[in-house]
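Only a single protein chain was left out; the remaining protein chains are all shown in position.
Letters A and B mark the chains as written, and numbering starts fresh at 1 in each.
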Amino acid sequence: MKDFLGPMATMVWKDIVLEARSRELVVSVIVFGLLLVVVFNFALRPAPGQAAALAPGLLWVAFAFAATLAMNRAFIREQEAGALEGLLVSPVSRDAIFLAKAAASFIFMLLVEAALLPAYGAMLEFSALSWTLGAAILLATLGFALIGTLFSALAAQTRSREIMLPVLFFPIITPLIIAAVAVSGGATGGGTFTGLGRWLLLMGVFDALFLVICPWVFSFVVED
Amino acid sequence: MADTERIARRPAAYAKAGWRLTPRMAVGAVAGVLLLVDLYLIFMVAPTDANLGNVQRVFYLHVPISLMSFLAFFLVFVGSLMYLIKRSGRWDSLALSAGEVGVVFVSLALITGVIWARPVWNVWWTWEPRLTTTLVLWLIYVGYLMVRAYAPNRAKAAVYSAVVGIIGFVDVPIVYYSVQWWRSIHPPQVVGPLAESGSLDPTMYMVLLVSMLAFLFFTVWLVMERMAARAAEDELGRIRFELRRAGQPSGD
Partner (left out) sequence: MNAGYAITVEGLEKSYRDWPVLWNLDLTVPWGEALALFGANGAGKTTLLRILSTSVRPDAGTVRIAGRDLLRQTAEARRRIGVVGHRSFLYEDLTPRENLTYYARLYGISDREARVTAALERVGLGSRANHRVRALSNGMQKRAAIARAILHRPGVLLLDEPEAGLDRDSRRMLGELLAEWTAAGRSVAFTTHDIELGLAWGHRAAVLTGGRLAFPGGGATDIQQALSSGPSTRPGEGEGRMSDGGGR
């Protein structure tokens, strides 16, 4: 276990340091998220009082698009100077490499979402602070990070990688979007609380399943 | 140059094989007969639906096609999983063949679904759980074929698509439940197709069963044909490979 968590923590910390220096991911994705809400506003022109009903949907469309943008970067950084190959010929296990990349993406996405949430709350007239919304964000973002990291590693080695990631990512995460929107609908007052626990359970099952499957298949994706 | 001699003898080996009934042909023949019988049953035997009229007959195609696309994607899953474990090209060939057949079928399922939805619900499209799941399925497996097409080489195409084939299939039940629960929050204004099939006329039921059987054979046959084509491609590749290994011009 020490041989696993130690290297994992090292790799996550490295991603955080790199991000702190280059600031190429979190800041640009936040700007993108803010642009989206402006575009939504022009496209939908909600009347006063209507915005709250649209809020859950818009919030998660924004988060999902932001996630693909962020995930696209995840493996580009590793491949710039062949660092991924350096990692792969080291004794660190593939599982640890995958989980470290996923954990880093999870942290970056949470930062992005934490920055966007108050802005969306203000513009779409809903209260950003609620436990259920928080739980939905944690569970959905974890799922985004797992699926996104796997497909990002895969897409990074295909032609037209910028297209491949969203094409693979969005259909698979549909259940997360549906569940997260339903939970947020309850939380932001745009819907009812019906089956809140059921939705959280669905997201939990999704995360648990892919937490097992993704590291396993990742080892096949990165081998040559 | 023993290699070259062996290759030179190959055409003779093929010629000697001659014509014989392969399992693939047998399955194809059964599928053909069953499909003809099925067509007759659908249009000549099955009673016209009292409410919907003749357009209801698309039901006998829509239901088996949808189910067979599920079967095809299950085969993709099995082929993908076994390929990652065994690394044998046969399993990859199964996954590829079932994937292509599955995408064709799921596209047909969507088209027949739309034809069905129009008279039943009076709309071209409805976010009914099964139809919605089918759409998501279509998106997942179009992505599956795209990964194959855009992978840097064939070995990677096999591995990457196996990964998508596994993740995609595991995701399907979750998609289905989420879509169903989502609809139950906003109750459907229209009656679902299962409401009718619960009280299905016995003749209709029989025609549906024959239809299922016909499409089962048809699906299996298509997958087998595609696998045979793939095997021929591989054989050609091997011959080229041995020619190169033997240092002879391969003539391409």
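Basically, a residue touches a chain if its C-beta (ideal position, glycine included) is under 8 Å from a C-beta of that chain, and two chains touch if they have at least 3 such contacts.
A quick note: this is a predicted structure, and the numbers were derived from the prediction, not measured.
S.K.: Pick out which of A:17, A:35 or A:163 touches the chain that's been left out of the picture.
M.R.: Looking across A:17, A:35 or A:163, the contact with the absent chain belongs to A:17.
S.K.: For the chain left out of this view, which of A:92, A:150, A:167 or A:213 touches it?
M.R.: A:92
S.K.: Residues of chain A in contact with the chain that isn't shown?
M.R.: 3, 6-7, 10-11, 14, 17-18, 21-22, 77, 80-83, 85-93, 223-224
S.K.: Spell out the interface residues on chain B facing the chain that's missing from view.
M.R.: 152-155, 237-238, 240-241, 243-245, 247-250
Throughout what follows, only the chains that are shown with their structure count from here on.
S.K.: Residue numbers of chain B touching chain A in their complex, please.
M.R.: So the residues of chain B in touch with chain A come to 84, 136, 139-140, 142-143, 146-147, 150-152, 156, 159-160, 162-164, 166-168, 170-171, 174-175, 177-179, 181-182, 185.
S.K.: Help me check something: in the complex, which residues belonging to chain A touch chain B?
M.R.: The touching residues are 147, 150, 154, 157-160, 164, 167-168, 170-172, 174-175, 178-179, 182, 191-192, 194-195, 198-199, 202, 205-206, 209-210, 213-214, 217, 220-221, 223.
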